[in-house]
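One structure is given below, encoded as structure tokens.
Complex shown without one protein chain; remaining protein chains in place.
== chain A ==
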């Protein structure tokens, strides 16, 4: 039982590694943790394109926030 569990975990890790490599290759800019979250989301049935849109949106949000902060700091 435990060996099968271990197998599963190692397989999942390997899968994640592969996906991360791909992600690096495609220059998506995701770190491993985020990627794992995204994959689990997708596995639970989230539309991948919508998820991609979400990532984009959040990134834009964060840069906007940073900009506004630097703007306020500069003021």
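Operating definition for what follows: a residue touches a chain if its C-beta (ideal position, glycine included) is under 8 Å from a C-beta of that chain, and two chains touch if they have at least 3 such contacts; residues count from 1.
Keep in mind that, in the parts below, contacts and distances are computed from a predicted model.
Colleague: UniProt protein name for the omitted subunit, picking from "3167_t:CDS:1", "Gamma-tubulin complex DGRIP91/SPC98 component", "Transcription initiation factor TFIID subunit 5" or "U3 small nucleolar RNA-associated protein 14 homolog A"?
Modeller: So, among "3167_t:CDS:1", "Gamma-tubulin complex DGRIP91/SPC98 component", "Transcription initiation factor TFIID subunit 5" or "U3 small nucleolar RNA-associated protein 14 homolog A", the name matching the hidden chain's UniProt entry is "Gamma-tubulin complex DGRIP91/SPC98 component".
Colleague: With the missing chain put back, which residues of chain A would touch it? List them for me.
Modeller: Against the missing chain, chain A presents residues 8, 11-12, 14-15, 18-19, 21-23, 25-31, 33-34, 37-44, 46-67, 69, 71.
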